[in-house]
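Structure incoming, see below.
Removed: one protein chain of the complex. Kept in place: all other protein chains.
Naming follows writing order (A, B and C), and every chain is counted from residue 1.
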């Protein structure tokens, strides 16, 4: 048995563990073990790589691992669940930069053309992923303004950058020893990442991150081709597929095409005037309490506002009290409620809501007409009936949670301000809707203290 | 671009087409196109193989293809749908023999040990698949007796054969030039295939075939390793996985373990006496007609007897007439009704029953209690309520179609004989069951003529 | 890395993929699945072709030619009969 066979087998095992881990992510009951299986695969892959006979000096490696590992561990332990979107963005950028560096380091004067092409690809994709993710991080964490940055001549600048990249890459492949070409490509890739993301609004960042996540997988694939390593290809493809599928899901749930997300915004369509009939009926926490007390079936529909208000724990308290009061309580989760796919599930799970109480949109909609009270907590677009009723609405056709089918709807938000899509919500004017104005956490706090007294 | 890259790309495309074709088999609406996509993959693979530069003489190749292709086309055009089980068995054996020959032909005095091991594997698996499938074919087509052939000392003979195979294979790998070892391995593999299948009863042949189908895939994989060809590995694995999954499904649906199927039979448990209460109530076609005429919801549950009686077309006629009469008609198909998985679906599809009328067991059971008349046509074990009610029954726990939940049950069979599992069926004695004795085709014919007059 | 490990990789990935895909085939289509899989197993023809075309006229070539013939029965017969079967499956026209 030669070492190369052992290495090969090790990589086969590692890839198998990644695949198995991903398979186990298919159900909440096995997901945590699945993550560990995947981590075990990573461990195997890294140990196998460390045993490689070509390695003569472990100091750089160990140094890099210790530094990186410590930073990773500290960040992972301390990050708040509400900041997950920006953390994923940041990590994603790091992955991209690692691919960039690997591609760069793999360069040697005698590389074959095929290898050079894959090196350029891994540098390019890695570079775009790096700066693109950093901008996305900045917008999400509000370190940068979250607006769309548009300037005249943007198209021209972008075209020039693309031309520069293509030209630089071609020259580099033909003459890899000339570092000017290399640095040009690296520099332009970094610039391009910035240019691509700045014109996109902050709220569209989840789509961007997911797409860049897919790119970081592709960058790993390209690096795998460059250094002829299967496990990079397998793992990279899995990541690439995951990013693309999540992007698709988000676009579908928002009823927008990917190019619409990337190249325009809602801005152009949102300034139309919709005639909405009905009037707004505010309600006090006191009155809401009386209705809730009498309810035997309650559906809670959370949205981005719940994350902003950090209201998940008090939501759980409310649900406990309602259940103690004899009501049946379910949560209706829209696939793009919040600011990343599955955002609400993580927040509610953190607050100890069991996952079998978290119903997906398709499960909760059919039973909505037997619900006494639907409580909408900081959600807006995902419960907007215009998506079903107003054909001229920009979100017409987007699947939403039909809270208006419930006997009574409480909407908890601070004002009549619109949601992410920037459009009016006829729900607020419906006969059976009551607006409970105020910060979600505070409003819920009042309901909880009334119910528990 | 060197030719080997073109070859490689061609094989990648071919494998992709196989995978896509299989994916399209996931729904009846796309299945036929899926089969064509898969066939296109095969065409690409074979064309790429023919373009191989190593080929200097096409006469043998073309000769083989013409002969084989003609035989295949004639058989495929002429075989009756009711004989599908034996046809699959026969084709399966041919696939196995092809792997045997490829392994053998790939042998060269300077093969590496790893290659020799894969050659032996492909010869062994191919040989066992060949003779095992032929025996299965013989039993299914009743060219051989379908009974279990057991003789004293069988275990010992089998052990000796296995020992001989292992020893012969080891010696062969050590000294591939000595043809005695090679012929020993081939001969013993062929003998082993026979020995393994003769003690299994004819009615268990579908499981055997499916298992051998999986083996023929594995043999192709082994041949792929022997001649270092990816497309054989991919295609072989797909076939291997398919066979294993179908085997599992059958075993589960029969509530037996694979080893029970292979190494024993129902014989040992079937001679117990079960006390069944109630009496048999035969019914004439006349009386059955009056009940059917008044029914507004009918479920038809076919079994092996429908295939024996070739009654699928008259069943379709009956269903048409009932629908014309205002009744809602569905078909309830048990996963192992008949003699191969999906057997009933093919027969009924042949008779033009649309596939959305063919309900799987899990779909039809919940609605059975709103059915007026359930018509059991030559089915026995798959509707046996003992599986649910009699804990001591050998089929206890096997999922069945709960026809007894319908208001009235008609059972069409020729006698009180038991089905494949050889056990009594309490269904026949239930209060709401009526036995319509006679050949299924004839009985149905009477009903049809009464209904259409 | 040498060839064998690539082959192992390909084997592992195809097996996983095979299980995922075949688990999705509905029971209605299990007979065509079986005969379709049979046709795919005729892929040995690809291996046989190279062996039958060496032009040496030796035993290996005869064996290869036999394998080509047998595998061709499988391929042609398997795809045709599967197509015939699948042709029967129709949706209810409304």
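Following the convention adopted for this analysis, contacts are C-beta pairs under 8 Å (C-beta built on N, C-alpha and C of every residue); 3 or more make two chains touch, one makes a residue touch a chain.
Nothing here was measured: the structure is a model prediction, and the numbers come from that model.
Undergrad: Report, in label order, the displayed chains that the undisplayed chain touches.
TA: A, B, C
Undergrad: May I ask which residue of A:142, A:352 or A:431 touches the chain that does not appear here?
TA: A:352
Undergrad: Which residue numbers on chain C touch the omitted chain?
TA: Residues of chain C in contact with the hidden chain: 3, 6, 9-10, 13-14, 16-17, 20-21.
Undergrad: Mind pulling the chain A residues that touch the left-out chain?
TA: Listed in rising order, the touching residues are 15, 18-19, 21-23, 25-29, 31-32, 35-36, 38-39, 42, 45-46, 48-50, 52, 54-58, 60-61, 63-65, 67-69, 71-73, 75-77, 79, 81, 84, 87-88, 91-92, 94-95, 97-99, 101-102, 104-108, 114, 209-210, 213, 216-217, 219-221, 223-243, 245-246, 249, 333, 335, 340-343, 345-346, 349-350, 352, 354-358, 360.
Undergrad: Please identify, in ascending order, the residues of chain B that touch the omitted chain?
TA: For chain B, the residues touching the absent chain are 4-5, 7-9, 11-12, 15-16, 19, 228, 230, 234.
FYI, only the chains that are shown with their structure count from here on.
Undergrad: If every chain is a node and every touching pair an edge, decide which shape results: line, ring, star, complete or other.
TA: Per interface graph, the chains form a line.
Undergrad: Using each chain's Cα centroid, which is most distant from the centroid of chain B?
TA: A
Undergrad: At what distance in angstrom does the C-alpha mean of chain C lie from that of chain B?
TA: 17
Undergrad: So which bits of chain C are touching at least two other chains?
TA: 4, 6
Undergrad: List, in ascending order, every residue of chain A touching at least 2 other chains.
TA: Counting only residues that touch two or more other chains, chain A contributes none.
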